[in-house]
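Right, one structure below, let's go through it.
Incomplete set of chains, arranged as in the complex.
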Amino acid sequence: MNFRPSEKSQAYLKKLKAFMNTNVYPFEKEWMEFNKENNPDGHWTTWHEHPKLDKLKNEAREQGLWNLFLPDEQMGQGLSVLDYAPLAEEMGRVYNSAEIFNCNAPDTGNMEVLYHFGNDEQKKKWLVPLLDGEMKSVFCMTEPNVASSDATNIETSILPDGDEIVINGKKWWATGLGHPDAGLAIVMGKTDTSAEKHKQHTMVLVPLKAAGVEIKRMLTTFGAYDAPAGHGEVHFNNVRVPKENLIQNFGSGFAIAQGRLGPGRIHHCMRCIGAAERALQLAIIRSGTRKAFGKPLAMLGGNAERFAKARVAIDQARLLTHYAAWKIDQVGVKESMTEISAIKVVAPQVLQDVTDMAMQIHGGGGLSDDFPLSSFYLQARALRLADGPDEVHLGMISRLEFKKYL
Amino acid sequence: MNFRPSEKSQAYLKKLKAFMNTNVYPFEKEWMEFNKENNPDGHWTTWHEHPKLDKLKNEAREQGLWNLFLPDEQMGQGLSVLDYAPLAEEMGRVYNSAEIFNCNAPDTGNMEVLYHFGNDEQKKKWLVPLLDGEMKSVFCMTEPNVASSDATNIETSILPDGDEIVINGKKWWATGLGHPDAGLAIVMGKTDTSAEKHKQHTMVLVPLKAAGVEIKRMLTTFGAYDAPAGHGEVHFNNVRVPKENLIQNFGSGFAIAQGRLGPGRIHHCMRCIGAAERALQLAIIRSGTRKAFGKPLAMLGGNAERFAKARVAIDQARLLTHYAAWKIDQVGVKESMTEISAIKVVAPQVLQDVTDMAMQIHGGGGLSDDFPLSSFYLQARALRLADGPDEVHLGMISRLEFKKYL
């Protein structure tokens, strides 16, 4: 056993940290000011309108801090899942900063679908602009009318019709639908409901500008739009795409989804750990600089103990995430189900708890947009549902545990 | 001991429940639809623009369901704090519905200040329109630059100057500042910083239209404006009011604040319990009507157990709240500090936990404005800071506990 990151990972981390310090933390601050002034209504952020964003993206790309998530040597940087873990954690320290490095969800998961399951034509047409950061994408799985945590419930139909494929159905929680560059939806639906349970699903590539794609509304989370990319409800009304847009075959959608969700889930968890570290740091600094009842907050009541518990919880979550990453690298997603489900339950919850604590330390300010805490909180809260609610993951873990002995 | 509400309380509850069923639940539904259509930006609700709101208020008033919180026979309905508990709980089931009955924070607390500490002139000028629901008010205590959970930190100055009083300082988390009828601020500041620690504070009545009152900005909580009344940052720049606006004397502000916070806190807790009951009800209904993996959600994993634990937690929170109300009625706020602090810690946390659970049952929808859950969640989360953070209340309880034995 060895807990030191690889040389390659360390080298990238050094470069990334420098970039964060020089560029991203200052940008976070500037943008928060910019947003307060330019967005009095507060309903949608000005993130994409900030004049510096594109500059930062270009610089990140020039420095090779681009598509770090993709294990491919040519298209990404050839980093393993485990190599990527400390990098994603670092990005997680600033809300949404992963976009600066083209490493944001759901694009990363969608690019992985295209990378692993797309044919050459599809890669050229869709993967390349996504890798270039010129296009953004959404993933359409969850439906408003059924409990989509059980994918067999899905009702959207994806049917062949001559040289075309016809899509009908309603999806929501399509993350990224509010991004100005959103162009592609990967849609999951059913083709043959008489087939075996896991052979009914199909995945298809749908341009968002296709006829019949109706963006019904953007959804609020806790009353706000989870800007800058948001989540949307989108209806597919007799949408027609050419057969070339089919990913793999009719009926292979379920298997693709399983493959997609493994790395996607763990990337979320890596970022959660970085966000939790940041929240703890903010809490400690605030608690050392504000006084009440004659003492710094840090010395009051159980505050010090809460920091200690946060430290321990974060360290445990990080180790579990690294272990899951290592297992994925060694034996693949399928053999790492316990570990992936475990971090999916642990990491967002740790982020939620640490942020909740940090908010108490910050008083009212902690709830506002003056600090990144409320963004972290929403990120955590939403993640406890996204990519499978905690309860489904716990069920998965117990099933695998039973198999050992019963 | 006897756990049955008084005859009077039961009679009001019966009337109130009928009113809720006939009017408020349907209004909640209509308004949610109305808001979706008329408020695509989502940054501020349309609550006060809904054509039915004033009608409902009038009807509530005509039925005697008005100012139920005020123990006074003439100005209120002569209900004790304990009598009021089941009524406030019932209102808590629909977010913000307390306003329909002129029982919403912070107006109730402000009316109590005027009722108990205002002179006849002040009552006539300020209390009457507040009791009539014609004016709304804010309470300005928390400041951005200091840890205001320790009131001795407050920096705002309230100084006599001839026949006038001059106010200078910055306040934030002034709840209700976004209400269209907001007209009055009760401002807490310091007059003589050389006086004994608890004799330095003063409370003064400030019309929001006074010169020098600057509404700096509305604050977001979790990215949204906690509409329809919101929280604001307001600066007092050399604001001058006549001496008649002084509540009691210079230096009596701290004592008034203590008196104000007791009933205010417990009213919040009563509503939390109603909201938690509603959240549990919604969770159970949803879990019985959605299926995954071949079973209703209610039968999956630990869901049933979670409902049981929620039931127990809510019942315990209610009992503790009723007990605190009874103690306030019997021996007053000062002798009920342990109980008031206890419910202030317990009730919002129970609401947060039950709502968090209900959200998991609702999936993505639970985060959105399609259900009242996210409003309940924000209510709970904000209350864990408002009127004193949990940690300060726990400190109070332990101090009183030590006194018993040490």
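Labels A and B are assigned to the chains in the order they are written; within every chain, residues are numbered from 1.
Note that contacts are C-beta pairs under 8 Å (C-beta built on N, C-alpha and C of every residue); 3 or more make two chains touch, one makes a residue touch a chain.
Keep in mind the model is a prediction, meaning the values are calculated, not measured.
K.L.:
Note that 2 identical chains are shown, then give how many the whole complex contains.
P.N.:
Whole-complex copy count for this file comes out at 4.
As a working rule, only the chains that are shown with their structure count from here on.
K.L.:
Where on chain B is chain A touching in the complex?
P.N.:
For this pair, the touching residues of chain B are 36, 40-44, 142, 144, 146-150, 153, 172-173, 217-227, 231, 290-293, 297, 300-303, 356, 359-360, 363-369, 374-375, 377-378, 381-382, 384-386, 389-392, 394-395.
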